[in-house]
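Every protein chain except one is present and positioned as in the full complex.
Chain naming follows the written order as A, B and C, and within any one chain the residues start at number 1.
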Amino acid sequence: MYKTDVRGKLIDGEKSLSQISQEILAPIDAQTPKWWYIAMGVSLVMFAWGAHSIYITLTQGVGSWGVNNTVGWGWAIINFVWWIGIGHAGTAFSIFLLILRQKWRTAINRAAEAMTVVAVFCAALFPLMHMGRPWLFFFVFPYPNTRGPLWVNFNSPLFWDFVAISAYLLISASFWYFGMVPDFATIRDTTKSKIKKAVYGFFAFGWTGSSKEWLRYEGLAFVLGGIAAVLVVSVHSIVSTDFAVSVEPGWHTTLFPPYFVVGAIFSGFAMVLTLVTLMKKLYNMGDFITENHVDAVCRVLVFISLIMGTAYITEIFIAWYSGSEYEMFTFFKNRITGEYAIQFWGMFIFNAILPQLFWSRKIRRNLWVVFIISLLINLGMWFERFNIVVTSLSKNYLPANWADYSPTLVEIGFFVGTIGMFSAGVLLFFRYIPQIAISEVKMISKYNTQQTDHLKPGHHHDYE
Amino acid sequence: MKTYWRSIEELANPKELRRDEVREEAKQKSMLMRGDTALNAASRRDFLKTFGFGIAAASIVASCKRPVDKAIPYLVKPDEINPGTANYYASSYFEGNEYGSIIVKVRDGRPIKIEGNELSSISQGGTSARMQASVLNLYDDARFKGPLKNGQEITWEKADEEIVAQLAALNSQGGKVVLLSSTVISPSTKEIIQKFAEKQTNTEWIQYDPVSASGILEANRMSFGTAFIPDYRFKQAKVVVSFGADFLGSWLSTVEYTKGYTAARQLQDGRKEMLRHYQFESGLTLSGSNADVRFPIKPSEEGAIVLALYNAIATAKSGQLLSGAPSSVDVSDLANDLLENEKQSIVISGSNDVNIQLLVNGINQLLGNYGQTIGLENSLMTKQGIDGDTDRLLSDLKAGNVKALLVWNANPVYDHPKGKEFAEAIKKTGLSISLSERPDETTALCQYVLPESNLLESWNDLEPKAGIYSLSQPVIAPIFNSRQAQATLLKWTGADVNYRDYIKNFWKETQFPKQKNTTDFRHFWNTALQNGVFETAQESKLTYSSDGISQAASQIKGAVSGIEVALYESVAIGNGKYANNPWLQELPDPVAKISWDNFAAIPVAYATENGLKNEDVISINGIELPVFVQPGQAKDTISVALGYGREIAGKVGDQTGTNLYPYIGIENGTRQYFLTSAKVEKVAGKVFELAISQTHYSMEGRPIVRETTLDNYIKNPVSGNELKAEHESKSVTLYEAPVYNGHHWGMAIDLNSCTGCGNCAVACQAENNIQVIGKEQVRNRRIMHWIRIDRYYSENPENPKVSFQPVMCQHCGNAPCENVCPVAATPHSEEGLNQMAYNRCVGTKYCINNCPYRVRRFNWFQYVKNDKFDFASNSDLGRMVLNPDVTVRSRGVVEKCSMCVQRIQEKKQLAKLEGRPIAEGEIKTACSQSCPGNAIVFGDLENPESRISKLFKDQRNYHLLEELHTLPSVGYLTKVRNTKA
Amino acid sequence: MRKSYLLRHFFLRLKAFIFLLLLSLLIFNTIPLSASSVEDETDEFTEDHSHGDIQRGERFFKGLLPTDRKFESCVSCHILTHSDTLNWNPSAMDIAQKFKGKDFAEFQSAVMQPNGKKMEASHKDFKIEEEDLKKVKLYLDDLAVTGPPSTGPTINQIVIFLLLGLLMTFALLDLIFFHKIKYRFVTVLILIVALVVQVKMVADAAINLGRSQNYAPDQPIKFSHKVHAGDNQIDCKYCHHTAEFGKSAGIPAMELCMNCHVLVREGANSGKFEIAKVIDANETKKPVEWVRLHNLPDHVFFSHAQHVGVGKVDCKQCHGAVEEMDIMKQTSDLSMGWCINCHRDTKVNFKDNAYYDNYMKLHDELKGGGIDTIRAVNIGANDCMRCHY
Partner (left out) sequence: MITNKKYLVGVFNDEHTLIDAFEKALQKGVVIEEVYTPYPIHEILHGMKNKTNITTAAFFYGLFAVVMLIGGMYYAAVIDWPLLFGGKPFNTFPSFIVVTIVATILTITILTLFTFSARAKIFPGKNAVIIDVRATDDKFIILLDQEKMGVGKPEITRLFEANGASEIYEK
């Protein structure tokens, strides 16, 4: 059971259930603020650059990127893994904290899940555009055909990846959506606008809140939660097999699946922290997302950061311990030192050392510092992927093939475009969808008072 | 995928149809260029047509209907031509002073591939990269489309009429006519020229070679009384000493020398002896990188070293010592080695200095090499130009003594050191006629251009070495309105005979009596034509005299201080005649691995001292050149390739690199291919991008090229390859070894025989429709060559050991690339091939990443029919060289070596039709067929009797990156160096 | 109130939209056909005849003149579309092309003095005024230039597809907003059915992309395989003689046709008209431009030698009952699956061909009784690189 005296209050201010609805729905009912338009404009400009880059990629070919016959994967795959990692936060929040019965997740999980869906969309764009002939992407799908039929290669990690990503996208989207159905019903029933009533009413799928519905809803949540827990582990493990199954030095390691999963959760939590600080400040959700929430996420980050540091050191140790000259070269001459050392140390400092600052309660409570560190962790995680993808490829077995890689404007534009897409998606989420799961917050509002009497009626203002 | 022929009409009757089409295309283009008024008038209707077509196309797309393909049969089908079946014709290649006997593959009327003719004792089935690429010259849009007068089209009849009239007028006045040609080795042509000279009484014929062998010719004239180039028999030599002669890369008859050299160095089938090769040179050449002992020297030091060697040998033979400048190198070991191998050594020099060549002759005479390893009978004829002749011609031209100048196959304006003076002089000459196939700097100044046909469109007979004859026959009718120069000269002499009949007659009179096999001339002629070669025994009565040798020694100058610039012919571009050939431009230099430019190769130490790095720009005597830091470059020297910086060559060759010909010095009447006391400065802040396709030099201590020395090899044949046993003992697998039912194709590459010349890369390019991608993309490390030659340096960067290793798809039994393809585009075949189904590929590039050898290539762009890649495959004409048996890959798919599966399929089918097993050596891949070093052997590993199975059992055999347990079907035989212990 | 207004408005818009849609399709479909007539407006026939003459000729040809005739109108035999191979008579277009450059006298003699049995039978008792015939000639000359009349646009798949899309949109809107239809399952059913039909249409279209089973284009000559291979029993490989050793089966050279047609100048079906084209081609040295039927994609390498020469596959197995085809058509769909599945079934004559001596392991298995037959697939016939390289 949740112990308020340990973790602090989950909702600040003494709020009635109705107030909870009103305050959470305030951004939807209110006028769109000016900054929203500005932010949306900036996002769309970024997105337009990305769209232009995609246009160039589609019309001219992947040759417009900086990748070459030695470094076949570049920014696109780095960004793919990075976005997928960020996407992990939603699922991890909802599922792990659900399983661990962490009540504080309720204020954050909606945002985290929304982030997941948008991030996975961004992520999925990369492997698609990265294909030489993206219009034939459906070849990856094992459908009956008139070629014999010719099936696909079930051994290929990319095929696993394809299945995993599509499953992930579908499952996280439905998980997110079904979580919102009762909230949509709340909007339908509280709003005064007819259009909103009709639109949100449609999306509420006829929800009334009857016990029959809640019963099955709980059942569904149980099933989805249970299987999504597997997904949290499986998706990034599978993404890691893209590397781990290959023969490249620096890729071919059994550490990758757990390392990737933890790394994904790490970057996801960092991105959640970024978003949550924004929500807190921009939308005055401070009462629902209290300092205690931020604190809890920071504590988790400290823990994961230690795992990350361990993973980095393990990798290096194993490279030495294996005695393989190719592995040793990759780690000692091409990562720790060498022309990509900046990326390596960027990764190491931002991911393994910087988060250790969160041991200090003072820092955990300073929203600005938390915000900046959360951004730096995401940068560090990007460096990690760069480190894995590029260093291994650029200098592998035969030195005659060694080649450098640097991105072109098209690749950079594509990445910026997905950031624009992500922020536009998040902005739409802020504007049109309840940022916090209303029914869940209402449910935990009873834990908000001293736990000794938490089953007694809480006192609240009368409904006017 | 791309269409490679547009319809079966080409298939059925390509010659005529294509020729007409191409003529039409050319006509349209020239009309467009001149802004023809008729064309303008027609523009409205054209607009309507285009408009109508646009809508029709839209409607086709909308209704998803396929365009209708036509199938047009022959009217009368020639017996020998069956659609879809290739015909092979023997012919000969002689371009840019390089000779090779070739077989031309003609598919549906189009020559598409050149292979080596195994019947020739000269090229012995080998080719050079330039011979392989020459087929593309045929389909070069830059070629002249018809005769021109002052740049205007003219008919042949009119041109002939005008010229004959002018010549007749000159003849009556006794005006001097000069025929300036490159070396002519055609006996019948020589006779025609003689006949022409008989008619045109005051005619002088001058042969001119841009990079001449004047020094050797003059020296031999002094030593033997005749100007000739002797027959170097590398196969019989035990020791070879080369002073700056890149006999494997560019010196005289490279294919022949490579054949002999590698034969004398190969250690297969238990052979335990091997030629030892010493090389003195400034820049690191192909020969130098294959040498066992290499001395980096300045070009000016060479004479003194040769003299020292002469004296060292003369001392031992108690001969007369010569006095001269002192040597900077101790040659006593070398002299001892030579003395131990008397009559079994060859000493050569690439210098054009008559004095040095005289001393070299003296050394060879002292060692008794003449008549043994250096033959005097079958002298090499491919370079006849004497430098003094052209200088005399220039002064004659300037003085106005020459009334008419006929330029045939020569481009002095570009490649003569006094090119500019030539240009001025030609402009002033009363009658200037060019008989050139393609536009160049000289044709641009001639009044008449009477285009010659390509060698694949021409008849010819050749005598590359005395007594060794070969024939050329046309394999396609002239694509453009061209005529052979011989036919033109015949016409002007008034002879009413076509050149084919002339040759036939000539052979009936001269060659037919030389043989006793047949009494039927028709039979003789047909056999000669079918074989391509006709060889007769020669005798020589030449004797050596040491005249002039002591004077030569006294004229040898010592080394000069200051930086010297060595000028050399590059392996790919040669003297620059075919600078417009994109295959050659894209072929990386075997040593520097740079394509598309010439550059200043500077020593490593010099670079560190002066803060220079690759792609910086330096100015040498005012010429700005990009820098390339070349390990092995001799101290105080810089090497720059000739043959670049063409101004009028075509869209590919124009302005590629810098022309260094004008900087060639003339000394003692011969051109010296180096500059002394050069002024070198760094051009600050300037960067010139170079298309370097291999940027890392070192093997990083990895067992990639495994090597040993001969001594160690004799003691222990496994020497250098000890790792293999270790790797095999450690190879543990969960899976059963792959099982092959019928065939298992494999390839063995003898690293001892591979000289790194790059012939295989171009042969593969021609066979497999590999696209040219241009400088920028090569620089982006996206070169498409399916077979690349990795070059590694080891030991001292000032004079490194060099290793070459051809790497293509290894067709691994446990291929890492196959596992990771999601769409099953690259599974393993039942015959052990790693297959690549282009049409299934979606382009994830995962296979590229997971190939430890990085032999997979990606089509980053649409390289065919794309104006951004305006090389060979952007015009219908250029695309005619494509092999119809190989898919032209579209954008976004991965491609790689297929072990020429189309050839395997063809021969298998033939064997099945004939109901017999495949014969040993019947299937040859493009790279193995024409390898001048016989380094590549292809065959069936399932057949225990096959050559390749034996080579795989050789103790030198190893696989690249064995430790990864990829089980390659390609094996390498360790490299053995013959360094003295 | 508002709801029904919206609905009505929507329907009004819908009607207008569908109308515009159909109109645009109509225009789109007619343009390409008229374009061909724009393109070739040459100026060679402007002098001594009027547009009215041509019209009169056309009406005569089509039998629209109210004159007494004892014979059929021209068009009843010589149809107007470019060619129709089921009708053995030359089409109007064919005739027009043939007599385009020739003068009237030649035309007249051809029509009035029939040459050959077939023509005699049909042109018997022709009594046509010279004036009329002249106008017919004018009309035909005009036809040769302007091309055959355009056929009306056909309602194609796209319209059905778009209509289904509209239906679905409406059903969805009704489901969300209007609730006009009482029984919800009707809307849902409409949605599902429309979706399924659309998916099926897309899938079929996708599979058929690049396929052309039953492709039977008009050929420049009404060549009948039935007459040659069926009635006259000519062996396939007489004409397609490279089939056994070449990659392609080969289309006979015109010279080969003349082996027989130097004598056979008149056929039972088409009389002299079609055979004359072969003879003409030989005389004018312009080979006939046949329309190619079997078009494999460029990345597929098929060899007749392997199948006919080595495998002894009967031509009919792939090309169907050619001897019954007046109009040649593509019988098999030539899909990859078609090849693959045949390879799976086809037995290999393993023992009699010495080439297969290489396959020691399989021979041992055969002897040992481990397997009883070798099929093409067992010796790698389904490897990618057998056909794709």
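By definition in this document, a contact is a pair of C-beta atoms (placed from the backbone, for glycine too) under 8 Å apart; a residue touches a chain by one contact, two chains touch by 3 or more.
Predicted model, so just to flag it, every value in this text is computed and none were measured.
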Contact partners of the omitted chain among those displayed are A, B, C
Of A:Y55, A:W135 or A:F154, which one is in contact with the hidden chain? A:F154
Among B:S595, B:N799 or B:N819, exactly one should touch the missing chain; which is it? B:N819
Sole residue of A:T57, A:T70 or A:T186 that reaches the chain not shown, by the stated touch rule: A:T186
Out of A:Y37, A:Y55, A:F222 or A:W359, the sole contact with the unshown chain comes from A:F222
Considering the complete complex, identify which of A:M40, A:A204 or A:V416 is in touch with the unshown chain. A:A204
To test your reading of the contact rule: which positions on chain B touch the chain that is missing from view? 735-736, 738, 812-819, 821, 824, 827-830, 967
Considering the whole complex, not just the chains shown, which residues of chain A touch the missing one? 16-18, 20-21, 142, 148-151, 153-155, 159-160, 163-164, 166-167, 170-171, 174, 178, 181-182, 185-186, 188-190, 201-202, 204-220, 222-224, 227-228, 230-231, 234-235, 238, 241, 438-440, 442-443, 446, 455-458, 460, 463
The missing chain sits against chain C at residues 175-176, 179, 184, 187, 340, 382
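Assume only the chains that are shown with their structure count from here on.
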Could you tell me the distance, in whole angstrom, between the mean C-alpha positions of chain B and chain C? 50
For chain A, which residues are shared contacts with two or more other chains? 150
Mark out which residues of chain C touch at least two other chains, giving numbers and ranges. none
Which residues, counting only chain A, touch chain B once they are in their complex? 60-63, 66-70, 72-73, 127, 130-134, 136-137, 139-140, 150-153, 155-159, 162, 242, 245-248, 325-326, 329, 393, 395-404
Contact set on chain B toward chain A in their complex: 694-702, 704, 777, 780-783, 788, 790-792, 805, 807, 816, 819-824, 827, 840-846, 848-850, 852-854, 856-862, 890-894, 960-961, 964, 966
Within the complex, which stretch of chain C touches chain B? 28-29, 31-32, 35-36, 38-39, 156, 158, 205, 208-210, 212, 217, 242, 245-248, 250-256, 281-282, 285, 287-292, 295, 297-299, 301, 303, 305-306, 309-310, 352-359, 361-362, 378-380, 383-386, 388-389
